[in-house]
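Removed from the display is one protein chain of the complex; every other protein chain stays in position.
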Amino acid sequence: MRNKLVFVLCLLAAGILCWQLYNVLLNLPNEKDQGAIYRIVYFHVPAIFTGFIGFFIALGASGMYLGTRNLKYDAFAAAVTEVSLTFATIVLATGMIWGRIIWGIWWTWDARLTTMLVCWLIYAGYLMLRRAIDEPTQRARLSAVVSIFGCTDIMIVWKSIEWWRTQHPAPVLSVRDGGGMAPGMESPIYWNWLALMCLAAVLVIIRMRQENMSREIDSLRRMAHSY
Amino acid sequence: MIDQRNFTYMFYGFAAAWVIVTIYVGFLALREGRLRDELERVRRMVEDSGKKN
Amino acid sequence: MGKTSVGSFLSSTVAIASKDLRSEFRTKEALNASFAFSVVILVLFSFAFDPSSEQLQTISGGLLWVVFSFAGALILNRSFARELQNDCLDALISSPAPTGALFLGKAIANFVLLMIVELASLGVFALFYDSRFGAQLLPIALVIALGTWGITVIGTMFSALTVNLRMREMMLPTLVYPLLIPALMAAMTLTTDLMSGTPIGKDNTIWLRVLIGFDFIYSILSVVFIDVVLVG
Partner (left out) sequence: MPGDERALEIDRVSKYYGHFPALRDIQLKIEAGSTLALLGRNGAGKTTLLRILAGLSKPSEGTVRVGGSDVREEKTRRRIGVLGHGISLYDELSAIENLKIFATLYGYADPGKRAGEWLERVGLDRVRDGLVREFSRGMRQRLAVARAFLHDPEILLFDEPFTALDDRAIAVLQGLLNGAHSAGRTIIMSTHQLREALVLATHVALIQRGQLAYTGERTQEMLDDPAYLYRTYGEN
């Protein structure tokens, strides 16, 4: 049942991504200033959405764990955080390549870039903490607290740098400011987002299964020692 | 026809995204294998120590 | 009943804080190490930048807070580790003192210790780098106090969180520094402004708000979650 779901989601993600790759490369008009590179936005922005949604879901799952003390939520939080961190890495990498061409620099200490980097560092710390704790229940409890502290921090960073210098293009989607990109140029972003969400779901399912497996290993090991 | 300006960098950008996903999937696959081995080993360990007693 | 429980909360907090301070003042281990470390960093920075140049004005805030947060890590690492030695932490947790009081007591002790190190290194900074902050002394003190409280709240919480971990000394800074970024960012900007003679006014009150908000939010969160961290 679960395998079937993974298969279907994979297929869906692959299908949409191929179709949109074709669409983005061959159907879309060129942008007058940036050249071909603007097309990176079709991976960059969907990856941001997927990543940030993941971190908020992880916050919810961590809260649920502390409320219910059901390790299922902990496995979910861990899996979602790890996958979201992968997408955050994609955001940073594609963003830097774009910045190299358009701004002439790999990195700038701009509001949005900094938020993403802080986010990356916090959740990398979260994953390192998980590796440093052996006992699954203690690990779940402590990392849930870190997740809550981390997500709060990102919201503070985000609020605080809204007033800060910003170099990053303003959000280009029409939902935010009723303008920006032409309608036909915008839809691939949403399609790719859907595809990346499917991909993320697949990765989360696989990662969660591993989390359960490692917990089982831990309990078997404890059992072996207790005899 | 597609704009030729900055085309290589666009390609790098797309490639970077996919390379990162591939690396992560490879990492997952490696871990899957390692966990399976370990599970097998620990299962055997539990059976053995169960027999001894 | 309400009054007495507030009273016992406060007296427990004070008992914990004064115990930590007293035993630290007796050995001065963390204080000395932390101060020596700060001086070394300040000296090293003088090679990185020309201490007499105009440029220094614009980075002084950043430099100071880098020193402060490094010094803080040394003090905070010891905070809960101190309790492990004879299983003291167990005795504290099983006592009727609320874990929130325990946390606050330790945070206050760390705050005082860190402030001492900071004031001392501020003196060294003024000597080496020929800075004058006489005109803005009070606002600078306020910013330093707020920033330090931010460092201690997060630091004390994560000191408790990492206390039973192997690699405790490494985990604490890895977790704490990214979380401190908004507070340090605000404190750095404000300190630089004040050092170069710009008073707190229209442009930078926003940073003061960030700093106060950060301290407030994390003080509340820490007191709420410390029980989960220490007990379960």
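The letters A, B and C name the chains in turn, as written, and every chain counts its residues from 1.
Note that in this section contacts are C-beta pairs under 8 Å (C-beta built on N, C-alpha and C of every residue); 3 or more make two chains touch, one makes a residue touch a chain.
Everything numeric in this text was worked out from a predicted model, so none of it was measured.
Novice: List the neighbours, among the chains on screen, of the chain that has been left out.
Specialist: Among the chains that are shown, those touched by the missing chain are A, C.
Novice: Just to verify: which one of C:Ala97, C:Ile144 or C:Val229 makes contact with the chain not shown?
Specialist: Considering the complete complex, C:Ala97 is the one touching the chain left out.
Novice: Could you pull out which residues of chain A are in touch with the chain that's been left out?
Specialist: Residues touching the hidden chain, for chain A, are 69, 71, 135-137, 215-216, 218-219, 222-223, 225-226.
Novice: What does the interface between chain C and the hidden chain look like in terms of residue numbers?
Specialist: 5, 8, 11-12, 15-16, 19, 22-23, 26-27, 85-88, 90-98, 231-232
Just so it is clear, only the chains that are shown with their structure count from here on.
Novice: Using Cα averages as centroids, what's the distance between chain A and chain B in whole Å?
Specialist: Chain A and chain B have C-alpha centres separated by 17 Å.
Novice: If you look at chain C, which of its residues touch at least two other chains?
Specialist: If we look for residues of chain C contacting two or more partner chains, we find none.
Novice: Going by the contact rule already set, what residues in chain B reach two or more other chains?
Specialist: Residues of chain B never touch two or more of the other chains.
Novice: How about chain B: which of its residues touch chain A in the complex?
Specialist: Per the stated touch rule, the residues are 2-7, 9-10, 12-14, 16-17, 20-21, 24-25, 28, 31-32, 35-36, 38-39, 42-43, 45-46, 49-50, 52-53.
Novice: So in the complex, which bits of chain A are touching chain C?
Specialist: Touch residues, chain A against chain C: 66, 114, 118, 121-122, 125, 128-129, 132-133, 138, 141-142, 144-146, 148-150, 152-153, 156-157, 159-161, 163.
Novice: Where on chain C does chain A make contact in their complex?
Specialist: 154, 157, 161-162, 164-167, 171, 174-175, 177-179, 181-182, 185-186, 206-207, 210, 213-214, 217-218, 221, 225, 228-229, 232
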